[in-house]
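One structure coming up, written as structure tokens, with questions to follow.
Omission of a single protein chain aside, the complex is shown with its protein chains in their original locations.
Think of it as A and B in the order they're written, each chain with its own count starting at 1.
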Amino acid sequence: MDVIIQAIINGILTGSYYGLAALGLTLVFGVIKVINFAHGSLLMVGMFAAYWIVMLTGIHPYAALIFVIPTLFLFGYALQGIVIKPILEAQREVREPVEVIIVTTGVWYILDNLALMSFGAQYRVVQTSMSGQIFMLGDYIFPKAQTYGLITTIVTSGLLVWFLKYTKMGKSIRAASLDRDAASLMGINQYRVYNIAFGIGAAIAGIVGCVLIPFYYVFPSVGVVFDVKCFIIVVLGGLGSIPGALIGGLIIGLIESLFAQYMASTWTELIVYVVFLAVLFIRPAGLFGEKRDW
Amino acid sequence: MAYLEINNVSKHFGGLKAVDEVSIKIEKGQIYGLIGPNGAGKSTLFNCVAGTYAPTSGSILYQGEDITGWKSWNICKKKIARTFQIVKPFQTKTVLYNTMVGAFINTASTSEAKDRAMEVLKRFQLGDKWNVQAKNLTIADRKRLEIARAMATEPDMFLMDESMAGLRPNEVDEMLDEIRKIRDSGVTIFMIEHIMRAIMSVSDRITVIQFGKKIMDGTPQEVSKDERVIKAYLGESYGAA
Partner (left out) sequence: MNASSKRKTIDTILKIVLAGIVFTLPLWMTSPTYLQILILLFFYAYLTTCWNLVGGFAGVLPLGHSAYVGIGAYTSTVLFMTYGLSPWLGMFVGGVIAAIVGLIIGIPTLKLRGAYFALSTMAFGEGVRVLVENTMKLGPFEINGPRGISVPLKVGTPMENLINYQFVDKLPYYYIILILLCIAIFITWYVSRIRPGYYIIAGGEEPEAAQALGINVARYKEMFMALSCFLTAFAGTFYAQLNLYFFPKGILSLDFSFELAFIALIGGRGTIAGPVIGALLLRPVGEFSRIYLSAVLPGLHLVIYGLILILVMLFQPRGLVEPLTRFYNWILDKLSGERKEVKA
């Protein structure tokens, strides 16, 4: 029983940063209606940015957020503007042009391999004040870094929800997500909104990067692992739904953690794929997604 | 028993009653009009008949057969064709290609389909534009293509959704002529239209819908004089005939 509870705790902690990682993706999809295959790469960029800052300056990873967040935001903003916007403009009638998927995959290939070329394939890890530290609650172990990660997830999602609900830009983003053309008729510059939404998505990926480096290996293809998982979480939770992304993340984290008690981790991968396909077949809209005529 | 019977059909979207217990009886060989202010539920009703939506309640009988909730491709196989309010041509394909897709419902042979399609195109003055890509057509020609493509399926019943929207007055007159010719060739027509003079001049009977409910039906004469209809169209400048 204790083992189960510890597994649940681990699952929740893991699920929280999965959810945070998926948050940016679901925001981008909910607003711009594009699947960003480069999402994992943005995460990787965030991780490397955090890694190098911490390595070179020795500051606390969470302090590095000050630099990482604006950098990733601008990076995402620029990426959307340079690479995705032209396609959206050319394909105005199509709701989800497939070219965007391809272009973001191109970005993914480029980013991952530039990182490979620049930094090499080796797995890196950084020692921080949190590495290896734990909290104890009764008999249960709460690794410090992951626990801070959970808190970060809660704080970030809270800020995001507040932003979307109460700020002007946030409301513009929500309007644009409901209907692209209607929003632009209302004076909202839809492309600027998209750039900002994408920037926010990238910034969140940067936050995840900072959260991860105390306990996760950093290497050029780390994004791929998260990419696929994030897609699964986003579909599970419902594309465009913030609570969906968080709860989806928790579910996946729990599945991995609980099933790992009974089988090798390679099989848990398979379970996740099966769950994904099951969700698609039974309820493609996901847990919190809007039901449309699929 | 009428040719097409729409019996107390309702279509709800969540809490919204887009169509509310509408009944319409269309006789064979008629041109039957459906009018109403924007958002009244006309296209939704059409979509219920055409199979894009399944009605929430009520039934639709075609020549006595219950076709309620049938899928749109099966409805087409029953020889009911439809056009779309916002035309949907296969943009990158030629006019002929578009029309052949329609003709294929009655033959599996490509050459047969080509011949029949060309015939239909000639009927609708698109014969010499057979090789133009659909996206390069004028709006009037696109509307014609939409009709020609649907007519290539050789339907007995034709649902026309605002086929004259966006046309110039002389084009509207041409279209009216073609609609009459379609009816004369033996096709029953059920049409939605906003251009009052057009639908009044060509329909045998008209149903008026507002807020999803039928407010009256009758001949164009009766409809144009009806107080409820005039009120519903406050702002429309069409007076009594």
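Here, a residue touches a chain if its C-beta (ideal position, glycine included) is under 8 Å from a C-beta of that chain, and two chains touch if they have at least 3 such contacts.
As the structure is a computational prediction, the values presented were derived from the model and not from experiment.
Partners of the chain left out, restricted to shown chains and counted across the full complex, are A, B.
For the chain left out of this panel, the touching residue among A:83, A:134 or A:287 is A:83. The residue from B:120, B:137, B:150 or B:164 that touches the chain not shown here is B:150.
The omitted chain makes contact with just one of the residues B:61, B:105, B:165 or B:230: B:105. Annotation: of B:28, B:88 or B:122, B:88 touches the absent chain (contact as defined above). Note on the undisplayed chain: of the listed residues A:5, A:74, A:114 or A:137, the one touching it is A:114.
Although one chain is not shown, part of chain A still touches it, namely residues 35, 83, 86-87, 90-91, 96, 98-99, 101-103, 105-110, 112-114, 116-117, 121, 220, 228, 231-232, 235, 264, 266-267, 269-270, 273-274, 276-277, 280-281, 284, 294. Residues of chain B that touch the chain left out of view are 50-52, 71-73, 76-77, 81-82, 84, 88-94, 96-97, 100-102, 104-105, 108, 110, 113-114, 130-131, 149-150, 153.
In the analysis below, only the chains that are shown with their structure count from here on.
Chain A and chain B have CA centres that are 47 Å apart.
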